[in-house]
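Structure first, commentary second.
Excluded from the complex is one protein chain; the other protein chains are retained at their positions.
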Amino acid sequence: MKWSIRGLFPYVFPLIFVVALFFALRMGSLPPADFTFSNGTEPQTIDPAKSTGAPEGRIINAIFEGLYRNMPDPDDPNNMIPMPAMAKSHDVSDDLKTYTFHMRDGAKWTNGEPVTAYDWDFSWMRFLHPESGTQYGYQLWYIKNAKRYTTGDIHEGDRVEVELADRKDRAQMFPRGTMVSGILKKVNTYPEGAAKSDDAGHGGHGEGESTYKIYTVDCVPEKDGKPDWDGKTTERVFYQSGTPQVYLDKHPGAEEAMHVLLHFSEVGIKAPDEKTLVIELESPTPYFLELASFYPMHAINRTCVETFGYPDWTKPENIVTCGPYQIQERRIRDRIRLKKNPTYWGADDVKLETIDALAVQSNTTQLNMFMSGQMEWATDIPNPVLDDLKEMDKEKKKEPGRENESDDLLIAPMLSTYFYRVNTNRPPLDNPKVRQALNLAINKQEIVDFVTRGGQIPAGSLVPPGITGYEGPPTESYDPERARALLKEALGGKKMRPIQILYNTSEGHKSIAEVIQQQWKQNLHIDVQLRNVEWGVYLTTVREMDYDVARAGWIGDYPDPNTFLDMFVTGGENNETGWSNKKYDGLIESARSEADPEKRFAMLREAEEILVDEMPILPIYFYVSINMVRPYVKNFYPNLQDLHPLHILEIDEEQREKIREWEGLE
Amino acid sequence: MDSLTKHDPYADALPPIEKYQAMYNEAKSIRGISLWQDAWRRLRRDWVSMTALSFLVLLALAAIFTPLFPLQSPREQDLANRLALPPEFHSTTKRANADGEKETVPVSLKLKHLEGEEFDRRVSELWTDPTGFDKLLLNTRLLIFGDYCLPSLCGTDLLGRDLLSRLFYGARVSLIVGLVATLVSLIIGVSYGAIAGYSGGMVDDFMMRVVDIMYSVPFIFLVLFLITILSEDDVKQWLESYGISRIVILYIVIGAVYWLTMARVVRGQIISLKNEQFVDAARTVGASGLRIVFLHLVPNVMSIVIVYLTLTIPAVMLFEAFLSFLGLGVEAPAVSWGVLAEEGLKVITPVKIYWWLVVFPALALASTLYSLNFLGDGLRDALDPRMKNR
Partner (left out) sequence: MIYFLAKRLMWLVITLWVVFTISFFLMWTVSPEGALLSERQLPEAIKRNLEEYYDLDKPLLTRYFKTMGNYLMFNPGPSMKLIDKSVFEIVSEGLPISISLGLLGLSFAMLIGFSTGIISALRRQSLIDVSFRMIATLGIAIPNFVLAGFAIIIFVFGLNLFPAAGWGRPINLVLPSLCLSAPFAAYISRLTRTGMLEVLGQDYIRTAYAKGLMPTTVVLKHAFRGAILPVVSFLGPATAGILTGSLVLERIFFIPGLGSHFIEAVQQKDHPVSLAVVMIYTFLLFSMNTLVDLSYGLIDPRVKLDK
């Protein structure tokens, strides 16, 4: 026995090899897709309501569709405009506060159900519901009462909805428990004497200190599936799950409820019939169509969500979608394979049958894969080679037959700003002159020329150029002499304490921080430390304002200065600099309800002037979008928002063959 | 001997003192060759090991006395004029002259005509607050070489900093991490192994079981985890209030990973030694257990420990490089070879290869690890008791 095992031993090694090979190839390789692109990090989710970033956006835009969709303007393809999608048209009321969308006929979900206005009623309710964990929730807060619905802000006399705790599965939001409607009569807050907060939804105040609420509601009966507000009322008492027994003892007969929220019929989202969706806004919102095209606001299929529950409904085998593509396969941190959806209303115009979205993070790997012909579109290119890539584009045009080929490297301005936040609560940074000095001592031209190298534009202010009809205030450029003078004036000759630049871990941010570190040291003789933290930590640190100067970037959600400027109103959730200016707040506020676009822009410009004057932020540069796309990919247009709808892309097979031959790719 | 003669009550019953004296003198005249001398003799004959050893000694000296060399600043960037230059033998930059025109001048420190506060400021610009020892060396360098700097023999990096100088300053960090972390592993491993081996029985069983368990712990993963956690700000600040910086944590954590094999090796040796007569002798005169272990036993296992040490240092240095690759190594403005190699690797693309950015750091790392490996092999042969007197 023993000798036989010993004898077999050398054969174990080839066996291992065979097993390994078997395992490795068992994954199977998909046939190559028609089109492959790098999608940055692995998408966190494909649930529109929970999504947060551009990688998710690309996928969600491909598999779902909004009421409207940002598409290249037929007259000027480099300009994106919202075009009818699941809604075929819309009307706006005279006061600009009511939008009526008319749904497209014949649009279908992949399970055969028609796409209707009810889908939006449901999806936006889900989107706004506190249990959904929607991070973009505030985007729909332009709708009447939407914010109150999300935050659970209810008062005596409000119409409320109560969801009883009789769900089939408590962890699943859908199908929902029994819904009871009524009028809120009384709220008891425990522990008694706890901070009387206006919005009842704020459960925790500080750590470990929770307040609990017990609601007394005059419930109304239901008639034809709708609450009958004039019906006979019955008084019932509800408590939110998790309320300790001590407080419950004071309210015998209280019933457990999952949520007590403002009644959804109070929110300005109505679907009178399946073809009509009526949205009432808090105030005129000129960019509402852009919002309605924004991917987190895409509708999902109720049947699918209720059948499978979260997260199972997002699995490729379960998901029901309505967009131009369907998910065929999803491999974690590898790829999402999309295939054409034959039931899409515009399926005839969708050219590519299959698309691969690779989750490649490293930009060097992306470039390698692009250059070796493994992908057609790379979304993130290493800075140091940008000049060489431009050179390559020039070189290739000198070859015979390729004179008219478009560039591989596409660089376009983008609606996005790279800036440093300054903590205006910490002396001496609380002095505007110090901040001015810091700003003037940064040689932004040098940064864009030698570090970022993509043709970014040095920024003097916050709002990027390119928004039609808006022009920012004049700004000052690099002036070390004046910077020194300002600093001296502000500090009275005292030495500035060392300050710290906070940035989230990334090669690009590091280089820029290192350059600014040296520039401040040389120009202002300030000692600067660098502090690099992971993204999550970075966010908390900035939020808690535990920094001197922190790197930041802001991408405009829609082409309007407001998306940048309203960030810095007093106490704004993304202000995070501690800066506050009454006049600025006033201007932003009045711009919000101003209907005349010209006057509105004038107000915003005035506000930006204040910002430039006070410098709670140090603008560095305006981003450009940098994409590498093979010239045989048609209908790819660089634009301000860096949005590239996948379903209009097309591949010129003939040119593809030629280019692959020229480039020496197999 | 003296004490023996003085206090021996039976002196009369023994042979006369002169005889002892003679024996003693005779013993003294025999010059026994210790294991170390013997090993050194053999090592000296092995030219590969000697080359490796000399290289390492030179490297260590160079690292210690780096500020003495006429290198450019490892920190100062020159974006406009010296961005990503390949190796060159004559380094120039452009500077605005009195008329405001740009003129080409050789790279220099621009320190010569500065005095007082301005001088200090410029020094801290160039070298990030040097310590007292480094300042001394820097001043000596300024005396000897003035503003002169070596050209960028290894090219410049993507922010226009001199790579040669960064390599030298990186050597300091890399070598220190390698040495200190190994030392930590040495201290833990030797004491652990020695105590286990000397105690024997249940204690030994238990202690070695613990080591066995730890062999199965994926330390690399725990280390990654630990370093990410320890880099978190509040933890970092808390540690810094005790004077522990991130680099110290790096030493300790890496060292704590590499002690296992050391402990096993030392234990084996101690077990074979602990019944030798000199241990019994020490025990008879009433030496405590700890004293026996650390004063009598440990010195006797030093040879094998040293061999193992030369093999641990490369492993530790590679590990540091690995951490740098994941962005968890030393933090800017400090550099290590691992960080430099990683920076170079990032710009290896089919479009353009900044070859000097990856070749030189890799070369530095490889030649050091190469030498350590060869030296380790040589030492193992030299210290092999079977080779004695050959």
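Going by the order they are written in, the chains are A and B; count residues from 1 in each one.
By definition in this document, contacts are C-beta pairs under 8 Å (C-beta built on N, C-alpha and C of every residue); 3 or more make two chains touch, one makes a residue touch a chain.
Small disclaimer: the values here were computed from a predicted structure and weren't measured.
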Per the touch definition above, residue among A:Thr365, A:Ser406 or A:Asn431 touching the missing chain: A:Thr365
Residue among A:Glu156, A:Glu222 or A:Glu534 touching the omitted chain: A:Glu534
Touch criterion as defined above, residue of A:Glu255, A:Asp334, A:Asp430 or A:Glu589 at the omitted chain: A:Asp334
Identified contact with the non-displayed chain, of A:Asp94, A:Glu573, A:Asp596 or A:Glu654: A:Glu573
Hidden partner chain, residues of subunit B it touches: 209, 212-213, 215-222, 224-226, 228-229, 232, 235, 261, 314, 318, 321-322, 325-326, 338, 341-342, 344-345, 348, 350, 353, 358, 362, 365-367, 369-370, 373-374
Missing-partner contacts on subunit A, residue numbers: 2, 5-6, 9-10, 12-14, 16-17, 19-30, 42, 44-47, 50, 52, 130-138, 150-152, 171, 201-204, 242, 311, 314-315, 331-334, 358-360, 362, 365, 368-369, 371-372, 374, 505, 534-537, 539-540, 543, 573-574, 664, 666
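Methods note: only the chains that are shown with their structure count from here on.
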Averaged-CA centre spacing for the pair subunit B and subunit A, given as whole angstrom: 48
Touching residues on subunit A, where the partner in the complex is subunit B: 364, 367-368, 371-372, 382, 384-385, 388-389, 392, 446, 449-451, 505, 507, 510-511, 514-515, 518, 521-522, 525, 527, 530-534, 537, 541, 546
Interface residues, subunit B side, partner subunit A - complex: 75-77, 79-80, 83-84, 121, 124-125, 158-160, 228, 231-233, 327, 331-333, 345-352, 354
